[in-house]
Each structure stands twice: as C-alpha cells, then as structure tokens.
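Complex shown without one protein chain; remaining protein chains in place.
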Amino acid sequence: MIDQALILILSSVVLASTPLIIAVCGEILTERAGIVNLSLDGSMLMAAMTGFVVALKSDSVWVGFLAAMIVGGFFASIIAFGSIRLRQSQFAIGFVLTLLGDDLAAFLGQNYTRIPGPVVKHFAIPLLEDIPVLGPIFFNQSPVVYFAYILVGVTWFYLFRTQPGLRLRSAGERPEAAFARGISVNRQRYIYTIVGGALVGIAGAAYSLDIKIGWSDGHIRGFGWIALAIVIFGGWSPIRGAFGALLFGATKALATFLQRRFPEVSVVAFNAVPWVLMITVLLLVGSDFTERIITMAPERMQRPLQRLLRISPPKALGSTFVED
Amino acid sequence: MQIELRQIRKYFGPVRANDGISLTLEGGRIYGLLGENGAGKSTLMKILSGYQPPDSGDILLDGQPQRFASPAEALGSGVGMLYQDPLDIPAFNVKDNYLLGRNRRVVLNYKTAKRELSEITTRFQFVLDQQASIESLSLGERQQLELTRLLVGGAQLLILDEPTTGISADQKEKLFASIKKLARDEGKTLILVSHKLDEVHELCDEAFVLRKGQLVGKIEIPCPNERLVEMMFGQIPLRSERPGHTLGEPVLELKDLRIPTYRLIVKDINLTVHEGEIFGLAGLEGSGQQLVLRACAGLIKADHGHVSLAGQDITNWPFQRVRTAGVGFVAAGRLEEGLVADLSLTEHLVLSQPSRRFFIDWSDARKKIQDRIEQYQIVGSPDSGAEELSGGNQQRLLFGLLWESLKLILLEHPTRGLDVRSSDWIWDQLYQRRQAGTAILFMSSDLDEIIDRSDRIAVFSGGKMSRILDARQTNVDEVGHLIGGQE
Partner (left out) sequence: MKSRLWLRWVWPVVPIFASLLVTSLLLYLFGASPIESFQAMLKGAFGDQSKTLSVLAFWVPLLLTATGLLVTFTAGLWNIGVEGQIVMGAIAASWVALRVEAPAPVLLTLEILAAMAAGALWAGFSAVLKTRGKVHEIFSGLALNNIAIILTNYLISGPWQPPEGGTFRGTAPFQEDALFPLFGNSHFSPLSLILAIVAFGAVVVTLRGTLWGLQLKALGKNLRSAFLLGVSSEREMILAMMFCGALAGLGGGVRVLSWFDSLRQSISGGIGFLALLIVMLANYRAFWIPPISLFFSVVLNGAISLQLRTQLHSSLGGILTEMMVLFVVLFGDATKIKFLQRKKDHD
C-alpha cells in the first residue's frame, strides 16, 4: 500500500508544478520561433497581480485569467516589437521588463496584498479519479491542472504534427529556408511571442488564483527564471519540459519532506539541485560529449538514443532576420 | 515553358553584379551558366528564383511578365532553385522538411508525404531514408530531397547551383541521370550553374557565359574547351614577363596533409614554398585551396600529415602561436575577418603589432599609423573607423598591419574587388616582401592574377591538388582544364 501522506504530497507536487508547466509551454512556443522572452519573471508577477485584482473586482476567476493573459501578451509584444522592428537586443529588453514587471506589480498591487479573494474551485474527474494511486494524484485537482495536461499535449501536437507548427519551428531553426518556402518569419515570431506571453500570463494568474493564493509583494519571484531554465533542460519540448517542471516541484517537495524527517540535517542545499542540474544539462547540450556517448552505443540503438538524449536549441534563437 | 530575362540589372553599391543581362531559355533543354567567381551568376539566379528582386529588368514566363516576392512565389510559377547549400531545415526529419510550407492543411499528413516521396524517389532511383533527420544525411541526399520537393512543388524550370560540389561519384551519376530524364522525357528546362567544363560538356545543350556582370557569349555544346575558357576568363597574356629569381631555403613544407570537413576532404597535399617564392593556389571556390591555406595558419585542424615552418613542425599549432612564429594571414572577408568596425586605424595598429606593452603609448601609435597611412597610401586618418574606408583602403590597411619581418604570408584573394591600380600596388608591396626573403602562399579565383604573379601554381579541384605547374611554362588553357578537373 502506498501511504496516504505520500499521495497527498505527490498531488501537491503536481499542483505546484502546474504554473511552471504552463509558462514553459508558452516560452517553448516563443523560443521555437526564434525569440527569447527573458521577461518571464516580471511578466508572471504582473500577471499574478493583475489576475488576482481583476478576479477580485469582477468576482470571476476566469475574467482574472483573461486579464492576466492580456498582460502577459502585452509584455511579450514589447519584446517582439523591440527586437523585430527596432532591432534592439531582446536580452536587454527582456531583462529590463523582468525588473519593471516586478516593481510595477508591487506598486499597482499594493492595496491588495494579503487579502482573501476568489479561488479556482477544484473538482475530481469522474472515473479517472477512481484509478488507484494515480487517480487521487492526477485527477482530483484544479481545472488549471487539467488545462496544463491538455496544454502539454496540444502544444506538443501543434509543434510536431501540424503545418503551423512546422512553420513556427522553421522560423526558429533556419529563417532563410523558411522564407524560401513562403513563410513570413517575422510574422511567425510576432504571433508566437505574444501567444507564448499570454500563456505565461495564465501561469502567473494560476499562482495567485490557485496555487499560492492571493497577492503579496514579489510572491512568486524567481519562478519565471526557473521556467526559463526548465525550457532548456526540457530540450524545448513540452513533454520533457513538463517532466522537468514536475522534477523541479518534486525536488522542492522532497527537500521540505526530508527537512521535516531529518531536522538535524540541513537540506537547504537541496534547493540547489535544479540549478546544478541546469548547468550540467547545458554543458551536455554544448559539448560533443553526448554525441560521443551515442556513437559508442550499438548501431541499432543510436537513433532512439539520439532522439532521447540530444538536446539542441533552435539554431536561429535570438538572431534577427531581415527579409530582402 | 519558355523563360525570358530582359535587361536584368542589380547593383550592390558600386559593384555591378548584373549589368543588363538578357537571355531566353526553351523547354526541354539543359543550359550551362558559366563564369568565374563574381561574374554575376548567383545574383542572376537568385533574381530568377525570387530570392531577391532585380533593380530593373523583367522576367517573362511564356511571354507573361512576372514579379516574384519570394522563392515560394517563384516556385508557384514554376521556377525552382537548388542551392549549393540546400535550403532545408537541418533539425527537421525528412518528412517534416518535405511538408514544410507544402500546403495549408493544418494537421500534417504523413501518409501522403510518404507516398509522394517514395513515388518520386523511385522514379529517379534516389535512396532516401524517410525516418532520418536532415542533419544525418549527406549533402547529396539533401540535394535529392530538395530536388524532390521542387519537382512536387511544380517546378518547370530547375536551377542547379554547383550541384556536384561535395557529393559522391555515385550520387553524381544519379543526379545526372535525373537531370537528363527531366529534360528529355518531361520537357523541363534546366540551368546548370557550374565551373566544371566536363560536366557542362556531358550534360548541356547550350551554355551562357557571364563575365563581370554581363553576358559575353552563348554557345552550342559541344564546342572546343578553349572557346569556353577564353570566354570565361577573357583574353590574357599567355606568359608573364617577370624576372626570375633564385629560390632560397624551404620555408613552408606540407607533407601528406589531410583536412576533413563536412563538405570536402582534402588529402595528399604535398608542397614546398621557398624563401622569396610566390606560390599561387588556383581552383573554384570550395575546392580545398582555402582549407589548405587555413590549416597552414592554424585556423583549422588537419587529421593527418605535417606542416612545417622553416624546419619546425607546426602541425595543428593554434593560430596565435603560428602567428608569433612569423606567419601573416590575411582573410578574404575584410570586415568579417580582419578588421573591426568602429575601431580606429590607430587602434587596429596597436592591437595587431607584436609589442605586448601593457599601457598604450597613443602618441607613438598615432605616429606609427601616420607613417603607414603614408607608406601604404591609405585614404583615411588615424581616427577613422575601419568601416569608413573603401574596400581597397581596407585591404591596404590589412597589409599595413602585417608585421615587419615575416617568414610566410598567407593570403586569400589579395586583390578581390580592387581596381587595377590598387592591385598592382598591393603586388608591388608583396614583391618587396619577397625580396626580403618572405615566402608567399596565396589563393585567388582570378586566373590572370595566379598566372601573372606566381612563380609556381597548384590547382585544386574537388579537394585534390594537381601537379605543380611552373607559372612561366603554363597558360590559361592548361590551368582552366585543371580547374575543370581534367588532367
């Protein structure tokens, strides 16, 4: 028998990872099209604040989510406009927006800190919730969690099994080839930067309306950066990214869990695991180490291994493309 | 389909890439488009295939004027171009790459893709692994895939840009068979952009020759090779009038050098350059001469063989070490590889000189650059940015930055884009260097320059080096044949 407490912990890991999963899907869309939205941390804070305040005023969490989407999309559109049209550094713009979002949220939300507001109502999915162990972990959750499940699947399918997805990826992989096939690279980039930003907005509101309910100064600071890191160690794939987010949530939960069990051992350092993991994965991406491992494997295994292990960023990520 | 180009013009700044070119192509025929580098071939083909618009002039398909906003539009009208570096997406797999931009259906239809791909690959006897990723394919396979895509896309006119560079003999055979089939059986028009005369002879019905942005001739194939060579390179003095000179000790020795790259494997390179000798490397762009030059400079690695400098083995030394050992290197791309835009002439001088003093003596540096500006007749001041200089002056600056005493100078296209006066001047400087005992190894796509300036010549073709020629004994015809890969 699996202990009831463990199930509870695991279901809270799933819930806690949900906003990260959503933000990661959004950023994957953006980066696959060739733009880095570095502003995630600030965008999410702004969206969390806006989502909460609007939901409070309108008494509807869904209006709150909508407002958060708009905010996220707006921040992203500044990056798209600045980098595509004005040809300025997307890193610089994204970085400034990160800090600006943080401060703007703190200021605009100052009268709404630590007060109760509407929250997303959880409900179990009939039938699925009865599956032993998995049911209570995955299917007795909030609709935001269910949305994240669907989003991961849809994003994956969209990216890898549809024509618009191909176009999106071609803009981030080899813009000149995309252009040769009649694809407007910069239009792709505008669209998916804004769509990605809107998803990041939803992620922010998911915190303030569901996971870390309410608003307080900088209450989800740092999560945006984590999402950016997960995009990389998820290899720009929504499914791997979702696992990355769950892994991150699990290491956090594990850290608190161990802390409680063994209070004499300081496990604060455990929090460093995701970051160490991030550097390690990036090292593997950059060096030809993985490649060497793959070539050492038996011939028959090489292709599946390659698919599993090889992570390569979109080739034109962060570059500008000028159509003649 | 009949294709007509009328008075196509395209200027890049002062460079007249296409200067009023008119030609007509008929269906079912294979045309060769010949010309040396910079003759305007690729510009013309990019215009015809919709990759860039002409400054003026018209494209007529079956008498109807057309304007292509993009290559996709051109393909829609029946014009497809196969680039030397295929315009595919390396990260995609074969099917995705094939389907990209193919239609408006939202969900990808792999079944149809598979069927269409197999159909056409069987027709032309291509062997394509549909599960593979593009990155894992050879250049030849990528070409086949691209060709397939263009044909399915409805291409009536196919432009093939140097299609045989970097592909295997077997793939070449298949490619040629399909080219013939497309023209003879399916009535398509083909343009083969090439330097390789034997390929032109084997495939083409007719050839157009471009020189300096203009169409200089149209000739039925077969025709004597000499005619083509003469049209491509113009009339040039057959033997240069240069005083002989005595060779000194060997400076650079290459033994069994092998340089592997994705595109090309250069091997069995053996040559010796002596003190005071000028050695020219001829060949089409990408035939391996640049790789050899860069391997000598320590910029790329050889996996076999030796490079020695004045008796010392410098094989695979890093660039900076080779540089301090007394080797000067001037790359072809001046503002990409050589000069830094936004840095002044004085700053360039300070950066490049052997002195490693921590604090910069700016007044001394200004004095020195002032001297070089006069000596090298650079139009510019110590404070001008390198990007403000004209191409010729940038080249003069690069020569001005070379160290005073060097054992060896490696040069890529030393006079590309320069006028006659500047070129002569540059070579005068190099002759002075040679008097001082410096060995010079250079590559150029200008045959005149190679024959006129070198003491000895080696010709590269497809990664192989020819026998070494004495520049006084050879002529443009012999070199032209070797460039075309004929012994």
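The chains carry the letters A and B, assigned in the order they are written, with residues numbered from 1 in each.
Keep this in mind: contacts are C-beta pairs under 8 Å (C-beta built on N, C-alpha and C of every residue); 3 or more make two chains touch, one makes a residue touch a chain.
None of these values were measured; they are calculated from a predicted model.
Undergrad: If the hidden chain were put back, which of A:A76, A:A229, A:A250 or A:A316 would touch it?
TA: Here the residue in touch with the unshown chain is A:A229.
Undergrad: Please pick, from A:S12, A:Q88, A:N140 or A:T162, the residue that touches the omitted chain in the full complex.
TA: Spelled out, the listed residue whose C-beta touches the missing chain is A:Q88.
Undergrad: Of the residues B:K41, B:R323 or B:R416, I need the one that contacts the missing chain.
TA: Going through B:K41, B:R323 or B:R416 one by one, B:R323 is the residue touching the chain not shown.
Undergrad: Considering the complete complex, identify which of B:R104, B:R357 or B:R467 is in touch with the unshown chain.
TA: B:R357
Undergrad: Mind listing the chain A residues that contact the chain we can't see here?
TA: For chain A, the residues touching the absent chain are 38, 78, 82, 85-89, 91-93, 95-97, 99-100, 102-104, 106-108, 110, 217, 222, 225, 228-229, 232, 266, 268-269, 271-272, 275-276, 278-279, 282-283, 285-287.
Undergrad: Taking the full complex into account, what residues of chain B touch the chain not shown?
TA: Residues of chain B in touch with the missing chain: 319-320, 323, 329, 331, 335-343, 347-348, 350-352, 356-360, 362, 401.
Heads up, the rule we're going with is that only the chains that are shown with their structure count from here on.
Undergrad: In their shared complex, at which residues does chain B touch chain A?
TA: Listed in rising order, the residues of chain B that touch chain A are 51-53, 70-73, 76, 87-92, 96, 99-108, 131.
Undergrad: With touch defined as at the start, can you tell me which chain A residues reach chain B in the complex?
TA: 161-164, 166-167, 169-170, 173-174, 176-183, 303, 312, 314-315, 324
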